[in-house]
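Removed from the display is one protein chain of the complex; every other protein chain stays in position.
Chain lettering (A, B and C) follows the sequence in which the chains are written, and residue indices restart at 1 in each chain.
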Amino acid sequence: MISVGIVGGTGYTGVELLRILLRHPNAEVKVLTSRTENGRRVDDMFPSLRGHTDLCYSDLNIEELKQCDVVFFATPHGVAMKHAEELVAANTKVIDLAADFRLQDLAQFEKWYGLDHACPELLKDSVYGLSELNREKIQKASVIGNPGCYPTTVQLGLAPVLKAEGLVKPESIIIDAKSGVSGAGRKASLGMIYSENADNFKAYGVAGHRHHPEIVEALENISGQKGVFNEILFVPHLVPMIRGMLSTIYIELTDAGASADLQSIYEQFYANEQFVDVMPAGSSPETRTVRGANQLRIAICKPQPKKLVILVAQDNLVKGAAGQAVQNMNLMFSFAENAGLQGIGLLP
Amino acid sequence: MISVGIVGGTGYTGVELLRILLRHPNAEVKVLTSRTENGRRVDDMFPSLRGHTDLCYSDLNIEELKQCDVVFFATPHGVAMKHAEELVAANTKVIDLAADFRLQDLAQFEKWYGLDHACPELLKDSVYGLSELNREKIQKASVIGNPGCYPTTVQLGLAPVLKAEGLVKPESIIIDAKSGVSGAGRKASLGMIYSENADNFKAYGVAGHRHHPEIVEALENISGQKGVFNEILFVPHLVPMIRGMLSTIYIELTDAGASADLQSIYEQFYANEQFVDVMPAGSSPETRTVRGANQLRIAICKPQPKKLVILVAQDNLVKGAAGQAVQNMNLMFSFAENAGLQGIGLLP
Amino acid sequence: MISVGIVGGTGYTGVELLRILLRHPNAEVKVLTSRTENGRRVDDMFPSLRGHTDLCYSDLNIEELKQCDVVFFATPHGVAMKHAEELVAANTKVIDLAADFRLQDLAQFEKWYGLDHACPELLKDSVYGLSELNREKIQKASVIGNPGCYPTTVQLGLAPVLKAEGLVKPESIIIDAKSGVSGAGRKASLGMIYSENADNFKAYGVAGHRHHPEIVEALENISGQKGVFNEILFVPHLVPMIRGMLSTIYIELTDAGASADLQSIYEQFYANEQFVDVMPAGSSPETRTVRGANQLRIAICKPQPKKLVILVAQDNLVKGAAGQAVQNMNLMFSFAENAGLQGIGLLP
Partner (left out) sequence: MISVGIVGGTGYTGVELLRILLRHPNAEVKVLTSRTENGRRVDDMFPSLRGHTDLCYSDLNIEELKQCDVVFFATPHGVAMKHAEELVAANTKVIDLAADFRLQDLAQFEKWYGLDHACPELLKDSVYGLSELNREKIQKASVIGNPGCYPTTVQLGLAPVLKAEGLVKPESIIIDAKSGVSGAGRKASLGMIYSENADNFKAYGVAGHRHHPEIVEALENISGQKGVFNEILFVPHLVPMIRGMLSTIYIELTDAGASADLQSIYEQFYANEQFVDVMPAGSSPETRTVRGANQLRIAICKPQPKKLVILVAQDNLVKGAAGQAVQNMNLMFSFAENAGLQGIGLLP
């Protein structure tokens, strides 16, 4: 059993980490911090946890965190980078669910998050935690930047055709993404209240979104091609549902791509991955099939001979956040990769 | 006051026609038919109408319908074309909310709807009822094919850049469309029940959808260009909301298009249209702003120098169906175009 | 045409007043105030109003308000009472949608709202604006306390059996009430965000709710019986829907009540009321049948010989707030009582 700390346990990724970790066979949550709820029982704030834990929130105490084997940061951007060096020095591993360790390009980080990076050297040694694509590096990492929810769908949706050579025109990528409202977190904000979001649909961040540079950098790393993804389009939308994310990705095929057996390429690429499900040709992945599960489903379709549509569904809070974070923890500590992550999606 | 008949008054477009027409200053609904509800008061089926009408359903009786000045068909595909010739001969105008008079290409009609056309000659004389784009023809028409909901958003969203010459690459069009569940009608079907659709998001019809040929034909007519739209992509999605539709349209700009003032082009194109609202640059139209209103809102954005994103929102049952049908009726009878259509969207 | 002012135009009752009044044949909104949005176009905040008004928010200026024939206060509790005397002195009528003029019992007002009343004398002259029950007084009033949403359902649901003598046991009343989320207003509050309310159901205010004393006082006035309603139960619940309210009211019948034709009593009581609909025996009023309409539907049922269940549905923002306020305005200015209020509910 390893001991776990969670910094920032009052948001949705925090309570989702608890839902998973309180049932994890190899981990025990020892520390749970909150700036505002010091001393309060966590099951008083989240009664779904009643009967499952006696944990109370505490103030962030770096000495207590150093006693943990791993610390998750389920905090706003900019918190993890302030504490990561001290934790790593104490041999405590760090998994940040915010953006501090996602972007290697510091200029982009500063542009999109409005923050100077507090530990650029450690950033260089950190590993981008897309479990399926960076498994070996994650196993050896001390600091993980857990991917954004949208970028997870885009990378896993595109990796099979980007890793193969010459099948697609990378500059043609258009990502029309849709997320449930929990993706915006748990904040008292007028734009997030029920009556503003129910029975409504809209795009947001059309002119630019923080996940665009993360996607560009990640696709460059996957494909080994620099500079060809800068002009891809990424347009997120807000769906009146709590959890769930679907990305519809459009990409033009080369002649080679048009004649390739893409369904087989996808199936083979993920043949050994238990958390990535390539559905049969003609399928349409529904977000509800992964509700609460650390699962991502992909289906591809070629409605025109030289145009590919890739549909990617996940639960934004699980494979898109807390679930993948635990999957990374499992890799870092050589646990079974699915430890604590075998729950089946809640349908209906 | 003209007299109006509605054939098929038990579906959602039927009850929406009633909601509008029972408050219309120049029209009175005299006949309301249903195959299954003969004799039943309509306000027994739809209690929202209690206090507003004493109408009862009757069996379809062509002689009664001939007494009407205009007959709306809010029926499944294939019904209007069986009765249109007889009605037109009796000088009764016909507005079909189904697909019988949408496609001039009979091969496409038969392919997608599985029906031989019953009156191909009358089809040639019929007019496609996209009010803003075909206003003059509609005014003189005897038979109107009321547009599909998705095609309405696509045509009004693209007309300004397709009517102008050389601004866009027409073959690059991608339409990622999202609809509320009422778009699927009022049918007892497992796929439509609440617990299968709430808190869920999915694409459907990815490999092909009936509105694709309608969109292609309509864009050819708008642009005057044949053959360039065959390979456009159209991918509809289902949103867990009752009403509302948002189409996100992607199109590549030519050099001329990249340097044009597209915001002005859109604003001028619709300067005199009260039902089409070009929002300020940077806006994102929300479907709830048109809930219940005969209104369509457009916003455009250029996230990359040569790529345009067009966002188009409407209520699928109003501007996408019953509202536009009444707008067409107003044109055909020289009423004020907004008669009966001045209601403000229900927000929240 | 009368001129209208609205104080507090950024909340849901404010925008609902605008939706109704911008289409009212006898009224024109001249002044619209907001503490925070001075100078902003109202259709920038609520794009549903685009094309319908050029109004901008202004700071509250009492001299401008005095120029109006009537001023609606769609503000938090405690605002209207600060300005009412000055307005009345200038011959401007006041309709408060908050609680300042609902309770004649000052001790209860101070207990539940935490405020000293600013104008107790004017309060005595004010009229409680339950339109159907206080019509004559409303016609002559200068200041109206517009009823709370829950109390409206309770009063109209119980009036027929309380006005008749000896049919029911008043002390046995239990009100199990359910409201859509818009009833809580438009506020940035954690408890109101989408992901906390969707796919969820709960009671709130079980131990006590501000509408309890309002209900007690109102039922005393209706029945002419003091002291018998103090121990009635009122338990509100929150429904994951935007608009709509259903109160399920339980009451024990006396022997006389058990043998009376209650359905007839209800139908006769409301025979001349266009906004109160007594449904046929065996009906169940659905909130969606009144969505957006100034309508309240009642059905009664006697599942046991001496127990009556009364079901009352309304749109909390219309008959429960803004619609009833306009109905009161119509009464005060001798307009047709349904002027501006003839819209049909939006179903589906």
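Operating definition for what follows: a residue touches a chain if its C-beta (ideal position, glycine included) is under 8 Å from a C-beta of that chain, and two chains touch if they have at least 3 such contacts.
Bear in mind that the values here come from a model prediction, so they are computed numbers and not experimental data.
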**Complete:** From C:S48, C:T75 or C:T287, the answer for touching the chain not displayed is C:T287
**Item:** Residue of C:H83, C:K178, C:H211 or C:K319 touching the missing chain in the full complex
**Value:** C:K178
**Item:** Touch criterion as defined above, residue of C:G244, C:G257, C:G323 or C:G340 at the omitted chain
**Value:** C:G244
**Message:** Please identify which residue in A:D100, A:E132, A:D176 or A:D199 touches the non-displayed chain.
**Reply:** A:D199
**Request:** Go through chain B and note every residue touching the omitted chain.
**Result:** 12, 180-182, 186-190, 192-199, 240-242
**Request:** Would you write out the residues of chain A that touch the absent chain, in ascending order?
**Result:** 12, 15, 19, 22-23, 46-52, 182, 186, 198-199, 242-243, 274, 277, 279, 283, 285-286, 288-293, 295, 297, 317, 342-348
**Prompt:** For chain C, which residues touch the unseen chain?
**Reply:** 174, 176, 178, 180, 195-196, 198-204, 206-208, 231, 233, 235, 237, 239-244, 246, 248, 250, 282, 284-288, 291, 301, 303-304, 306-307, 309, 311, 313, 348
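To be clear about the criterion, only the chains that are shown with their structure count from here on.
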**Request:** Answer with same or different: of all residue numbers used at the interface between chain A and chain C, are over half used by both copies?
**Result:** same
**Asked** In angstrom, rounded to a whole number, how far apart do the mean CA points of chain A and chain B lie?
**Response** 39
**Euclidean distance of C-alpha centroids - chain A vs chain C, Å** = 46
**Message:** Residues touching two or more other chains, restricted to chain B: which are they?
**Reply:** 198-199, 242-243, 285-286, 288, 291, 348
